[in-house]
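With one protein chain held back, the other chains of the complex are shown just where they sit.
Letters are used for the chains, namely A, B and C, taken in the order the chains are written, and counting of residues starts over at 1 for each.
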Amino acid sequence: MIKVSIIGASGYSGIYLAYTLLLRKDVELVHITSQSNAGKDISEVFPSFNKINNGKRSINFEKLDEKQIACSSDVVFLCLPHGKSSLIISSILKLNPLIKIIDIGADFRFDRLENYELNYEKHAAPHLNKYFVYGLADVYEDKIKGAQFVSNPGCYPTGALLPLLPLIKAGIINYNYPVIIDSKSGISGAGRSSANISNLFCEAQNSVRAYNLWKHRHLPEIKEKIYNEMFLHRYKSASGKFQCDESSLHDESEYLYKPEYYPDIIFTPHVIPVIRGILTTIYIKLNSSATSENAIKDIYNDFYKNNPFIVMLENGILPDIKNVIYSNICHISFSKNGTYLILVSAIDNLGKGASLQAIQNMNLMCGLPANYEIRDFTPYP
Amino acid sequence: MIKVSIIGASGYSGIYLAYTLLLRKDVELVHITSQSNAGKDISEVFPSFNKINNGKRSINFEKLDEKQIACSSDVVFLCLPHGKSSLIISSILKLNPLIKIIDIGADFRFDRLENYELNYEKHAAPHLNKYFVYGLADVYEDKIKGAQFVSNPGCYPTGALLPLLPLIKAGIINYNYPVIIDSKSGISGAGRSSANISNLFCEAQNSVRAYNLWKHRHLPEIKEKIYNEMFLHRYKSASGKFQCDESSLHDESEYLYKPEYYPDIIFTPHVIPVIRGILTTIYIKLNSSATSENAIKDIYNDFYKNNPFIVMLENGILPDIKNVIYSNICHISFSKNGTYLILVSAIDNLGKGASLQAIQNMNLMCGLPANYEIRDFTPYP
Amino acid sequence: MIKVSIIGASGYSGIYLAYTLLLRKDVELVHITSQSNAGKDISEVFPSFNKINNGKRSINFEKLDEKQIACSSDVVFLCLPHGKSSLIISSILKLNPLIKIIDIGADFRFDRLENYELNYEKHAAPHLNKYFVYGLADVYEDKIKGAQFVSNPGCYPTGALLPLLPLIKAGIINYNYPVIIDSKSGISGAGRSSANISNLFCEAQNSVRAYNLWKHRHLPEIKEKIYNEMFLHRYKSASGKFQCDESSLHDESEYLYKPEYYPDIIFTPHVIPVIRGILTTIYIKLNSSATSENAIKDIYNDFYKNNPFIVMLENGILPDIKNVIYSNICHISFSKNGTYLILVSAIDNLGKGASLQAIQNMNLMCGLPANYEIRDFTPYP
Partner (left out) sequence: MIKVSIIGASGYSGIYLAYTLLLRKDVELVHITSQSNAGKDISEVFPSFNKINNGKRSINFEKLDEKQIACSSDVVFLCLPHGKSSLIISSILKLNPLIKIIDIGADFRFDRLENYELNYEKHAAPHLNKYFVYGLADVYEDKIKGAQFVSNPGCYPTGALLPLLPLIKAGIINYNYPVIIDSKSGISGAGRSSANISNLFCEAQNSVRAYNLWKHRHLPEIKEKIYNEMFLHRYKSASGKFQCDESSLHDESEYLYKPEYYPDIIFTPHVIPVIRGILTTIYIKLNSSATSENAIKDIYNDFYKNNPFIVMLENGILPDIKNVIYSNICHISFSKNGTYLILVSAIDNLGKGASLQAIQNMNLMCGLPANYEIRDFTPYP
């Protein structure tokens, strides 16, 4: 029995974690915290929890008590606004140095601390940063398997990196052109606690807009992960900025300080009136028009071989948010025209983009198969 | 292993049955039919089936082949427009007299054939009608347990009868006043195949309207079931039309021919812009203002004792469609003011109102617990 | 040129007033107030105002300055939460005793002060109450024509009273049965300023629920207006409680203190996921089944003769919210079955139910035709 606690359990990703974990027979949910709902039974706040899974035990929201959680949990999920997790994790670790941590927030997503501090704020537990593995679970499964600390990726980065990384590794992208990522996200991405006027039903139902041009905080996260892969696979890169300057790169520290070696990545998030889901449309230039569609298909199939959650769509079917919501699945398709390639991916921002990927990470950290008891549920209609 | 076939599997209730049954380890889906999609894999038509439940076997839609289905299935679900099931069932039964049948359509919902023929059309297999049990599974569990043939209730009747029947049995309703049922249904109730203009997104998103005043076909279904209960429990009725004339009722045949003994039931369906769900608001008059809220609570708790799917909401929480969609759960609350009582229920028209109740029926017919592997899934948000 | 000010102009009804009035050539919008947006141009807060009506002048939100408004305005609209209007109106009147006031809030909707105080709070300007006319403009046009002070009806009362009052006047209702009003309202009824979690897009899109059973504040408003009409037309009432006790009613003061003379009125509001609109379904009992559909049609046509905003639908067409949004129109239909009658009405809660009815009132108060320059705009789709 895996004993699990969730800190920040009444937001959208926290409650989805609670819901999913309550359905598992091998997991015991020991503590769920919520400052605003402490003392209330989960079914009182979320009536859909009544008789979930045929009357499973009830559970109360509690105020955060780090000691209780540290002592009684094998795994802790943190679903908090950025900046909040670091201190809590420090405290918990002192009380239970072996506890497994999965942070859904942004505090430990960056390999390089300065990237966090540049884009968010001064880090509250910088000494812990290097211990965290980036939990893009379908790509970094091997690292996550042995990990005690995993930082769950952002939702936009998940939707962008899953289709991009195989091609970066394969070295078929021409980096003299920008990689353009145009993402369309449902409104739950804005969270539940921060009730602001623009997320009201009456404001949002007819609203479609871009926001945070050039400056969304998920862009530096996407960049860092892409640059990491480019560095790692630099010998496979057939052309482009990075490859040109490659000879001068001797070690990681050097490359990391030369962002000018790297390609331009443009990311534009949009808000669309659906509750869940991110559709990501990516425009890239190939090194060669000779790269065939079959070759690209092989790259993906090889990269995601035996992966239970990545679906490469075929026969002209394109990803649609409605086909992946409430699941940990990512649908991907690509379409080539000359040297241009369009990638399209669809994920559930709260499922694959948050809570279900977090459970996939938990599975791996606990020695279970990635897809152990992750019951994808995409009802239709 | 229960071998199951679904006839009419590409409509909303059929595909939801397929989805749910594919998740079960004790069920083998042997045939699913669809005239328009025959020959295609289920994932090609419904991409969300890709890698469902970690890559479970694929299955092709087929043209209807009664012989194949009869010979290879233990249980058959029929999800067809009314009038279509009767002949198919006749044929299948000749080939396999022991096969279990669950009809989601309307053909066998009425105890009295004339009620069907009055409201639908001439019945195509009248000799079979008497063998069917009305599958309102949370009420008629005992009858369903031994049944080979079950007729699944309509969605509106399910939402109306579940809150009403306990009170009818308890005899607390004053039938000198009408029972008024005001239902609000999501659009999936109109089905998938009959694409008509008024169900287009652009027509439906801002549309809220009543329809079929006085004459929706679910009204006679509701009436028959209420009248049955009234007859059955006539000694418990403390007042009202029925009770008054009770002495003159000697047997069932007599009462059934005297509809004037029965109360007025008014049913108004409305369409609202949600995909799934029915909210039913019912207005009744009590025999006595002395009937306390606690007494009513006891009536419900007693009637639905140990029931895994009926949730009586408390603490002023009222049913909300969003808390029951994608589930087999029915939320009920009541509120009393003097001698008036308002009942409110919420169900998923495709879940409790169709496919999941059908699986609950299958469980009972197969000797399994009602809630065996019915994984309610009401995600939030 | 009518000089108009709007107090509370950044809520949904206030901004709709501003929008509509800016399109009029005979109106000059002199002041619009908003505590939170003071100092900003209207187009900055609401970008749809850019180039409205081909570049009409811009206007800034201001902090409330009663003196400025009193001195420069012929007409003032107040769009404030209840309890706020009274004091402001008192102040303004002292500065400009001739100013015309239209209050969209609830402060002056009741003829009898105690009804307000019982259901809202202690009244802050009780001496002013008797000067206000109830602005149900399609019914009380004659009174409004000479009025300086008009209180705009609530949205639910507007949707309920417009179909009910003609039948009450005609005396065809059997009041031994309750009048049951089941209303379905869009979410904008909850307003814009009070951003609460349940009105977030992610909470509301799949949500359909009843609320405030028995105790919504619009119920006493509906009751008072119905009782007024019953008293007024008491000789026309053919049966029912009221008529029975009529002989004992000598004057208005007596009847007002005997609520037991009056029929039961049940009102259940529901929230449905549309931005605008209220659909109201009303269940009544007729005195006689002999009252023909044609007779009822005549009652309506006579009552609303030459009325530009009431549409009696025929040929089986039923009201639909989508056909009246963004308009001052009320669609009504009725359907009879024996002695039961179902009335259905559809209005825009912000149009006919608030801002456009307020402008209709302004027109009447200013000696203009009711429909002067009220450009109904119900786009399709």
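To be clear about the criterion, a residue touches a chain if its C-beta (ideal position, glycine included) is under 8 Å from a C-beta of that chain, and two chains touch if they have at least 3 such contacts.
Since the structure is predicted, the reported quantities are computational estimates derived from the model, not experimental observations.
Colleague: Tell me the shown chains the invisible chain touches, ordered by label.
Modeller: A, B, C
Colleague: For the chain that's not shown, point to the residue among A:Asn60, A:Gln148, A:Thr268 or A:Asn301 touching it.
Modeller: Considering the complete complex, A:Thr268 is the one touching the chain left out.
Colleague: In the whole complex, not just what's shown, which of C:Thr33, C:Thr158, C:Thr268 or C:Asn323 touches the removed chain?
Modeller: Checking the options C:Thr33, C:Thr158, C:Thr268 or C:Asn323, the one contacting the hidden chain is C:Asn323.
Colleague: On subunit B, what residues meet the omitted chain?
Modeller: Contacting residues on subunit B, toward the hidden partner: 12, 187-188, 192, 195-197, 199-206, 273, 275.
Colleague: What is the set of subunit C residues that contact the non-displayed chain in the whole complex?
Modeller: 12, 15-16, 19, 23, 44, 46-48, 50-55, 188, 192, 275-276, 308-309, 311, 313, 315, 317, 320, 322-324, 326-327, 329, 331, 371, 374-381
Colleague: For subunit A, which positions touch the chain that isn't shown here?
Modeller: 177-178, 180, 182, 184, 202-203, 205-211, 213-214, 264, 266, 268, 270, 272-277, 279, 281, 283, 285, 318-322, 325, 335, 337, 340, 342, 344, 346, 381
Just so it is clear, only the chains that are shown with their structure count from here on.
Colleague: On Cα atoms, by how many degrees is subunit B rotated relative to subunit C, nearest 5?
Modeller: Best-fit rotation on C-alpha atoms: 180 degrees.
Colleague: Based on C-beta pairs in contact, work out which chain pair has the most and send it over.
Modeller: So the chains sharing the most C-beta contacts are B-C.
Colleague: Starting from the mean Cα coordinates of subunit A and subunit C, work out the distance between those two points in Å.
Modeller: Their C-alpha centroids are separated by 49 Å.
Colleague: Which subunit C residues reach two or more other chains?
Modeller: Residue numbers touching two or more other chains: 202-203, 205-206, 273, 275.
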